[in-house]
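Left out: one protein chain. Kept in place: all the others.
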Amino acid sequence: MEGKGRIFTEVDPDLLRECFRSKSKKLTNKVTSVEEAVRVHLHDGDYLAVGGFGGVRIPTALLHEIVRQGRKGLGFAGHTATHDCEILAAGKCFDRCDAAYIIGLEARGIPKMTRKYFESGAVECTEWTNAALSWRLRAAAMGISFIPARSMLGTDTELHSAAKEIACPFTGKKYLALPALFPDVAIIHVHEADINGNCHIRGILVSDQDLARASKTVIISAERLVPIDFFRQDQEKTTIPYYLVDAVVEVPYGSYPGNMPYEYYSDEEHLQEWLTAEESPETYQAFLDKYLFGTRDFSGYLELCGGTHRMRQLRDLEYLRKPALERSEGTEGEGTD
Amino acid sequence: MEGKGRIFTEVDPDLLRECFRSKSKKLTNKVTSVEEAVRVHLHDGDYLAVGGFGGVRIPTALLHEIVRQGRKGLGFAGHTATHDCEILAAGKCFDRCDAAYIIGLEARGIPKMTRKYFESGAVECTEWTNAALSWRLRAAAMGISFIPARSMLGTDTELHSAAKEIACPFTGKKYLALPALFPDVAIIHVHEADINGNCHIRGILVSDQDLARASKTVIISAERLVPIDFFRQDQEKTTIPYYLVDAVVEVPYGSYPGNMPYEYYSDEEHLQEWLTAEESPETYQAFLDKYLFGTRDFSGYLELCGGTHRMRQLRDLEYLRKPALERSEGTEGEGTD
Amino acid sequence: MTTDDPFLTRKAEYNGMELLVCVASRYLEDGASVSVGTGVPVAAAMLAQKLYAPNLLIIFEAGGIAPLLPTMPISVGDSRTIYKAIQATSMTEVMDTLARGLVDYCFLGGAQIDLYGNLNSTQVGTDYRKPKVRFPGSGGANDFGSLAWRTMVVTPQSARRFVPKVDFITTPGYLDGPGSRERAGLPPGTGPYKVITNLAVLGYHPESKRMMVESIHPGVTTDEVRANSGFELLVKEPLGITDPPSEDELRVLREEVDPLKLVIGREAK
Partner (left out) sequence: MTTDDPFLTRKAEYNGMELLVCVASRYLEDGASVSVGTGVPVAAAMLAQKLYAPNLLIIFEAGGIAPLLPTMPISVGDSRTIYKAIQATSMTEVMDTLARGLVDYCFLGGAQIDLYGNLNSTQVGTDYRKPKVRFPGSGGANDFGSLAWRTMVVTPQSARRFVPKVDFITTPGYLDGPGSRERAGLPPGTGPYKVITNLAVLGYHPESKRMMVESIHPGVTTDEVRANSGFELLVKEPLGITDPPSEDELRVLREEVDPLKLVIGREAK
């Protein structure tokens, strides 16, 4: 069998080698603004991949800015894409998608307008699985144009993928050759970064180490900027090395309303409000006008959503603590942050 | 072109899946002695792979014990194998070898008796490169029987490998298919382990994450045992998870005379003494009788090599400190450990 | 599974979700590994850990390995899935682990399931470019259904969901029947294991690989089970009656596993 789907990205590793060759390996200040990072590095028609896990450690500020700047015709890696997919669909930003997990918000439900966008025919999909996209990114990270795998075989998922069946030259066993996935741009939210682009991620990595390696351009948003010695003093902290990164922005609470492990939990109420707003085009437009288009930047969005008070609650939730107001001052070891 | 060399290990991933399936995923006490770990888990004829980088973070205690127990007919992964190769060659333990880097001690020189062992015809070699063995282990870690790569092409290294040329089904480009490498037994030295086998490695990993995943049986030696909460409280510490591990031994200075990053530097004088001893069969036999066969266990070897005094010097070297004796007590922040 | 359980006298003591969780938990033995999603599967795995399988290795596809779950996760990648975990790794490494044969059980769901256990979570309608309804797609489901040793499905049962042929095979069951997984190239020995519904526990006939009722839940009739399937269900002889939740199971489930009733407070249908 041979998948009938289209490959949306370049797979020739030699073209990618030329591209990676031209990247500077200098330690330089790459700090910029969210607005500029998106304006300079992401163009209409580019293929975009988003780090994190849909509603966990997502670069929300960058995603909102992509919509606000009206980026169109993007390719999109639907690799457990949940709230990130929802945001980009709100802007009708993409028109082709490698679909492993799209539309849905896991157990929370399926947003109607986002689903409609996919059902409308406006988005050309090629089917994959979570593992397939992970392995496609790994192939790219390895500088090879394909990698053998054993899932998808025998299914319609395979039929609507762009994979091809091959035989192992040693065992004769059947494999699916997955084409490498080299995104044009990756946007990844991390816990700490320095000005050069060295990054520290805590908790689950999903595919972000490989994603940073596989992408032609990498934009990082970080909860906080740290000095380079943060990494030089403990190399276990370097999840992504600087020479892969093109731009760095500092965005506290940058994954909100997503969960940022060890920092703050997801805002389920706001996600529910978003989901409910998608019930009709009218309610959705009003919602988007208020939260997305009516705000100049991400800090405006955070304010609309409850500001520092709400963030404090989400931090309490993350740490499984009683709400701050219920805590008597001075009696808790954890303090009040 | 098709490599003329032999594949020394099973490549059928389904046989390996059956093997991995039978491993228990229980958290149980796997602590044992060096003697028992080798006796129970490594058998004549097994294929052995050694963690670390030849003279860096090597499981010396386990290597000595393999020689002392007279294990024979092993297969051996010569993946930048330097002092580890030298020890096993001293015991004539292996008779086949995947050779990427063997015999030599990097810039230190080439030990004569070890070289002679390889030149004698007693060892059947298949040629590879460091990357090829790394990628073969990664293929095994991925549960696939082959992986495409672009080195070795066009050389005698390829001709004497066991790789096969294939074409990429997407680009038509030529690749070398490398067969997965599933060792029977891996021995790996780590900084910290708990009784269940969770392991923390600091500094360079070489291929040890994949090696632990690829091997049917994994024996860990650790500088020190720590409680399981060491890992549960900070998951960044878990380099190797417990369910991959079969036996754990605690061996302080277990990489000596190799370098253990952040712990102690290599003992270049002792390595030089070993190298010099290899000048003739007689001097070598005397050396081995004294250091290897004349000692009951690794602590006896450490004593012969200068004991705690020497270890203290190597720790000073590692930390680029003046020797302890030259330090005036109480004036150095680092103290006396 | 025994048939002599006085289920009628206990009928009011548990709801449908509690039954699903308790029944599912019994299939997970100590020392096994299981990949779980949110909802019933994670509740079942937690219950199993507390009652029968203290050493059950719980794996989340996004990277969480062996957490001490403090509460139900909302996402299979959220903070709860790595709370005091042994490891927080990558999805890639979890999928590698799966491919190497280290995952014994997985739990999956779908909008449709057919008589060979094939699952559809991609779309309603057979025109791929113009689906009647689009769903999220495979996620990791196809990977687990392809590479885990035993696939369990926990699902509400209805004739709309249990169809003779799914519109889209997202995740492989036994595909077209005996031998077809092997012909497709999937690893031998893997495949559908149990389907646990609000009405019954179903398995697969060892030769024909067709779905087969193994036990019906207390208070349910065979006709009901049949009526709620769009294809003919084989029925095991003798047919068992599912053991209802024990008091121990219910207590631990309600007090320790899901005190906030996030799962067991929902409707079983």
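Going by the order they are written in, the chains are A, B and C; count residues from 1 in each one.
In the analysis below, contacts are C-beta pairs under 8 Å (C-beta built on N, C-alpha and C of every residue); 3 or more make two chains touch, one makes a residue touch a chain.
Keep in mind the model is a prediction, meaning the values are calculated, not measured.
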Chains shown that the absent chain touches, full complex
A, B
Residue in contact with the excluded chain [from B:135, B:170 or B:243]
B:135
Omitted-chain contact residue, chosen from A:18, A:269 or A:289
A:18
Given the contact definition stated above, which residue among B:27, B:61, B:77 or B:103 touches the chain not shown here?
B:103
Which residue of B:2, B:18, B:35 or B:165 touches the chain not shown here:
B:165
May I ask you to list the residues on chain B that touch the chain which is not drawn?
52-56, 78, 80, 82, 99-104, 106-108, 110, 115, 118-119, 121, 127-132, 134-135, 137-138, 149-157, 160, 165, 173-176, 202-210, 259, 261-262, 265-266, 268, 318, 320
Write the list of chain A residues that the hidden chain touches.
13-14, 16-21, 23-28, 141-144, 198, 213, 228, 231-233, 235-236, 238, 241-243
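FYI, only the chains that are shown with their structure count from here on.
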Which pairing of chains accounts for the highest number of C-beta contacts?
A-C
Can you figure out the chain closest to the middle, judged by Cα centres?
A
Whole-Å gap between the CA centroids of chain A and chain B
38
Where the CA atoms of chain A average out and where those of chain C average out, how many Å apart are those spots?
29
I'd like to verify one number: the distance from the centre of chain B to the centre of chain C, where each centre is the average of its C-alpha atoms, in whole angstrom.
42
For chain C, what residues touch not just one other chain but two or more?
82, 88-89, 98-99, 147, 187
Which residues does chain B have that touch at least 2 chains other than itself?
13-14, 142-144, 235-236
